[in-house]
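Take a look at the structure set out below.
Apart from one protein chain that is not included, each protein chain of the complex appears where it belongs.
Labels for the chains are A, B and C, by order of writing; each one numbers its residues from 1.
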């Protein structure tokens, strides 16, 4: 392989633009050589030119067929992820795929099987694993110096609810939002989830109920290694993006605080005021988006291990399905009840 | 009533001594005038003399019969609480009763009914409500300035597991340890719990399993006002007494950090070290123990409202029973299933 | 000596009351047996009775002459300290003396000499050394694990300026307020001050200028061990009592944060608010006032070393005189220029 990984970008929407810009600016040993998006227009082409992407097309097949593409970034709409993975695998391209691969377990398994058969590398875009604070927490747990993990906790709240148009098609809070946290607890625990139990409520906006969804949810979890855990999500935290993780272990605990907009604070006769948490995922996980791509490129070029593989793409979807089922049926649901 | 509340102390064990010392030293408008303890001995008498308790006896009836006693503090063994409450009520003494009143709902109800019939005042010793940080959190919620509560969270961990001799008779983690947190979530939410769902594990010490107990537990809760919540408990947090509460509301969140042993921190080439949380409940809730007694005395002398009444004594026991049932039966349990 | 130190309290004003109450409530091996105050009245007697001081008098000689007094607490007006020290020494009473001993170096030396000749113990009331956070900082420095101290910093601000009636007779900011910090830097550095340089300003209230005083001052210091340091004082910090210390050493730094009223914080769309620092010295140094007396009693009863002795009473006064001289003369002043 060349010194520089040549990337075909599938999708020029928000996340595709983010990854493409990061590759061009921050990943010296990679370059985006082609962008394919069915909604390609003059604006997108201008943007692509600005960041030195030499070629744009509406046709994804151009990407799969190009001999100058070593790897693809699947940043297209969710329903195309599995299909594009299979096409990329067939074309022997390495794959970075945004999460989720699919919302259907069978489809995910089919896509992963295709990737494995082709012998290409696959990384799934669970970006939070690359956040410096979450990673520091996990590295302490994984080091074993605190002994066995007992309790895994994740608090994850968005600054505000998305538009109802989005909620309608999002697949619901477990697949759309908490899926990141299902990945995070597996990452922190170093173990698979075996059972979940869900408590949910519609508190932020009654419209969530119309779409058979909740806007606030707490899911307790059991892990294969014996640990237990809990995730709490809310679609609305007016003070910003609340992202905290915590692991209680045998010999101590490790946790993280939110990242703040700045470190200044004001003390007056009335109160002490400090800055709020960073606003949303673009602010908080800015550096993590770069780090995950660097790791992918290093894994492909240097033969290093992929940090977030196929199973890591599958399991959070299975947990999300179980969590939703638990909410509906009002009982704990074992992961063994969900197709694997 | 006199300017000074005359207190009869029932029980001269750890908690009785704590309350008696606090009354004598910090509550100018109250005094302990008699101490009754069946295990009264020379040491206990010497201690009583030292803090100016003028009379000691082995017989609790002396307390109930004395015309010089305005109020009793029930700090005796748990199995005597309800009975002593009824005797005190019959003798028209006001009552400060350590938690829990009893582990049997019917007995609690009987004792509360006796108190109400007698027209005396009753305060139950849920001391954490008087902690300055937890109280600050609750006051913000109760003020309504953050709008409706959405999510109530309590993390509560002891520094280390108690002796197994104690565990055997403790009634289990829900009645013995988490009962404080069941009170705390009601206090924070300003609403009753309607349903619980429990996840538990034996991680700290396999002996807990022998006593049909767990040492680590997560309980999710639903409240009458629509909010949801979660409590996590562990018998062992080697870094000290971990006591944090958090309420996410419509317009923001309010939470507290642990109190630390001191505010110093050391920065070196290796790390930045700060002090640990205060060691256990005596260190953390030192001031709160005084504050709850001051409030009780003020309620009796000045006719102010009792801050923690009979229902506050009953409900946490019902929630504990429900939580235990949820763990046994592997399903959410509604509070309506528990005798009320 | 008896098991219990019998204390004669000289002065029943604010600080005398504080010490007396602390002794009676928190120091089991000491008791105040007599109180002398020239302004003794019915209120003071009632208070003394309330906390079980058996005898009150207007005449300090009664204290010095009483065979039932082992030690005196000199909490009277500053101008009487040295004289009372000498009388107590003559009467072979151990001495706890509030700071400052005197504002005149010769008088301080005379009083200390009397104490030394009498062979009684003397502790000077520099209470901040007993604060748990400042003490933690100093203990790290004194342990030597960070190597040599390089820079000693103290920030010390009162919540608001005292009444001008007080300012007029206070002796000025260096003798009245910064004297605590001159003691603190010696304590932290483990070394004597050899030179000071003062920058001052009248910013809070122009009336300070009328009394030839400043309300805001920064003093840089050189220490015998080679370290340098800085103290900044202001008479007005509207957010509360600002008390922070910091020592940069060869291998790292150690510092402390303020103690807060509580550990709760509120996060909203506008800001994050936390509690203010504790209001003033009674709130911040509450525990330290008890600790210093316990140490004094232990030193007398058990023959332990006095933690704050005569030289510690003298040196801060000398530094204050030097700092004032530096301000007046607009130049660094060596301590060797001040009578020693």
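We adopt the following convention: contacts are C-beta pairs under 8 Å (C-beta built on N, C-alpha and C of every residue); 3 or more make two chains touch, one makes a residue touch a chain.
Keep in mind the model is a prediction, meaning the values are calculated, not measured.
*Asks:* Using the document's definition of touch, tell me which of C:40, C:105, C:142 or C:218 contacts the absent chain.
*Replies:* Looking across C:40, C:105, C:142 or C:218, the contact with the absent chain belongs to C:218.
*Asks:* With the full complex in mind, choose from C:227, C:260 or C:317 the residue touching the hidden chain.
*Replies:* Only one of C:227, C:260 or C:317 touches the chain omitted from view, namely C:227.
*Asks:* Mind pulling the chain B residues that touch the left-out chain?
*Replies:* That gives, for chain B, the contact residues 237-240, 260, 267-269, 271-277.
*Asks:* On chain A, where is the contact patch with the chain that was removed from view?
*Replies:* Answer for chain A: residues 25-26, 28, 50, 52, 132-137, 140, 146, 251-259, 261-269, 275 touch the chain left out.
*Asks:* Counting contacts across the full complex, list the positions on chain C that touch the omitted chain.
*Replies:* Touch with the absent chain occurs at residues 148, 150-151, 153, 155, 157, 197, 199-201, 203-204, 216-218, 220-222, 226-230, 232, 234, 236-239, 242, 248, 250-253, 330-332.
Following the convention adopted for this analysis, only the chains that are shown with their structure count from here on.
*Asks:* State the superposition rotation angle between the two copies chain A and chain C, fitting on C-alpha atoms only and giving a multiple of 5 degrees from 0 to 180.
*Replies:* 180
*Asks:* Interface check for copies chain B and chain C. Shared numbers divided by all numbers used: above half gives same, below half gives different; which is it?
*Replies:* same
*Asks:* I'd like to verify one number: the distance from the centre of chain A to the centre of chain B, where each centre is the average of its C-alpha atoms, in whole angstrom.
*Replies:* Those two chain centres are 42 Å apart.
*Asks:* Taking the mean of the C-alpha atoms as each chain's centre, how many Å separate chain A from chain C?
*Replies:* 57
*Asks:* How many Å are there between the centre of chain B and the centre of chain C, using C-alpha atoms for each centre?
*Replies:* 39
*Asks:* Give me the residue numbers in chain B that touch at least two other chains, ranges are fine.
*Replies:* If we look for residues of chain B contacting two or more partner chains, we find 251-253.
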